[in-house]
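Note that one protein chain of the assembly has been removed; the remaining protein chains are unaltered in position.
Per-chain residue numbering starts at 1, and chain names A, B and C are given in the order in which the chains are listed.
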């Protein structure tokens, strides 16, 4: 049953050094506040799962929190490279980063299989490409009816999944709306889960009978962190800070500039500071 | 792109003798009006797919439209047996009926695999039971990572899927809401699809950004048939006629009574008559 | 003197009492639905009820006739598709208690709801398994409610639709099944539980006024009794009142709908 906790307590109680961790959010609802708290608490040797390790993982990797990354697309969407991720992969700074690379289709199916408590997923993919030659986790099964050979991917079952959602009600049920990504699957696939939300409401009120809701008994901890997805966005609350994504390219390009920015904007900040970010002008 | 047609034309243009046909609706939104039109048009030798062949298939089977039934639970929910289905299976009246029997989990996964254009689905099921001994379509694959043996079911890919939905907009997009069953999967898994709707609206208007909608280009034909799901129900339009489900037990118990009822209430009726049914008092 | 309650009522009450406030329950139609909602309306207000039609945490005011009545969706926290229900929720291992009934049961709590006679030439064609084969193995534990009779409680099943304890100790484990299986069978005459050693269904409590002879007369195999055989506490006035009011609301609702 979901426990309402301050973010720092929720992170400290559920994420330890060496854990496997999925922080999801497909451009929408990316849990930046939780990632910053993780950095402040100095977690190390994490195995990080994420389809699109964008700024949030560039920050974790650049601060040395990760030893392995499982991903399918590692860039700054519409801008360019993730300089901290590249520095770790190409130069081992601040620490070497092991990569387990899949395609989006594979990762999405792997979360889906995890939520369904299956050991693996099947899909029609990786035809004529090189990734299976460098990732031994990509295997295949033969259809017992047609003989077709299909690609397989092991289910993703992280120790902890962290997401940001729009609202929780007082009972601890969590509502997602808009671009859903793989967050529901990632929470259902994990042993433990932490959800930051824009607000806690008495009742969700009138809604679609098919609203995307995670029942309280599927969530471990909930922390109310307004603005917690900034510089990504929260549908109906604030828009994506596209300009910041562009600015990040320069911030992260060199190590000293990155460290200085992280000190000022992460190490010296607190979760409550995110409430201010969402009031900035955003497109 | 969805064509708006009278129900009789939609059925005549898309369903032929010997076709495989899925008419879905999980207690909610069962396409009775379409089934009655199918009976009036005298379709024969159909292979019928449905998780819960309740009254709608009892009527099709009793009128001799089917040669095979693929199903997972064949009863009158909360009432008892389907007498016409039993008469066909136990006594071959009015014609023998071949059965391909699965579990709900298998059928749901089979529709899901069909929608995903996969040849089969994997699931954890049929442990220690007899059905695999009598259904050779139930097979297995071994997980290439854990060695676990999982059950498989072939994807369901019907020639035609028929469902009843709440609303279509003028562009031919179709909205489902409430108990969703497997209708979306069944439509996406089929070569052709017919959707009867309670009403056609100019625009769906304000809705959840994640509303369950079948785009116009995934539907073959749409027919506006108010009350078309009676005696099942349409969320927000009319309630399930539970008393009729109880009455059906007596109606269908003997052959002559059944034929007399079908003549009066189906053969001599038209789709437009369903508009009147939904105005009956219903719980 | 006539009892203050019917055999079906004490069966339903006994089933309701077995449910806990923090259970997530996969509900079947009929007696299970009555028992689950009785529990919710009495000692287990926080229980989460899930119906295979996809309704999650539903709180119906009247009992549904089908597992997909509108009432279930209108009072649910949310409603998911049927593929999702079977994949993410049942197979997902999120259900603590699954309720099953059946036409026939054997001493190891295996159930038959498929056929009487041979499968290809059935004497009686029953509805089939529905969700039962996977409910029986994917839920944390299974409660069974069935009225006793020699036609229902049989020495040997003609067809195994859902797994109980198979042929006895070790059967589930040999199949790689990690859930507990049937832990309690609530009938109109008594409550049975699997013997910890043999897995055989054993009478642990007789309903008030029911004799061992009476129970044995309705069972197709030689019944064993727990050493500390108890008497089922009779339904309380509160339990009966809530159950009868629920049934009355339901009858009014379903009776007035055509």
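Observations
Keep in mind that, in the parts below, contacts are C-beta pairs under 8 Å (C-beta built on N, C-alpha and C of every residue); 3 or more make two chains touch, one makes a residue touch a chain.
Here the structure is a predicted model, which means the values were calculated and not measured.
Within the whole complex, touches from the chain that is not shown fall on A, B.
In the complete assembly, the contact with the undisplayed chain comes from A:125, out of A:31, A:125 or A:154.
Only one of B:72, B:173 or B:242 touches the chain withheld from this view, namely B:173.
Within the whole complex, the absent chain has one touching residue among A:32, A:49 or A:111, and that is A:111.
Think of the hidden chain as still there; on chain B it touches residues 1, 115-118, 173, 185, 188, 209-213, 215, 217-218. Along chain A, the points of touch with the absent chain fall at residues 26-28, 51-52, 71-75, 77-79, 81-82, 85-86, 89-90, 101, 103-105, 108-109, 111-112, 123-131, 134, 148-149, 178-182, 184-185, 231, 233, 235, 239-247, 280-283.
One rule holds for everything that comes next: only the chains that are shown with their structure count from here on.
Placing every chain at the mean of its C-alpha atoms, the farthest one from chain C is found to be A. Mean C-alpha position of chain B lies 28 Å from that of chain C.
Shown for chain A are the residues in touch with two or more other chains, namely 117-118, 209-212. In chain C, the residues touching two or more other chains are 73, 79-80, 87, 91.
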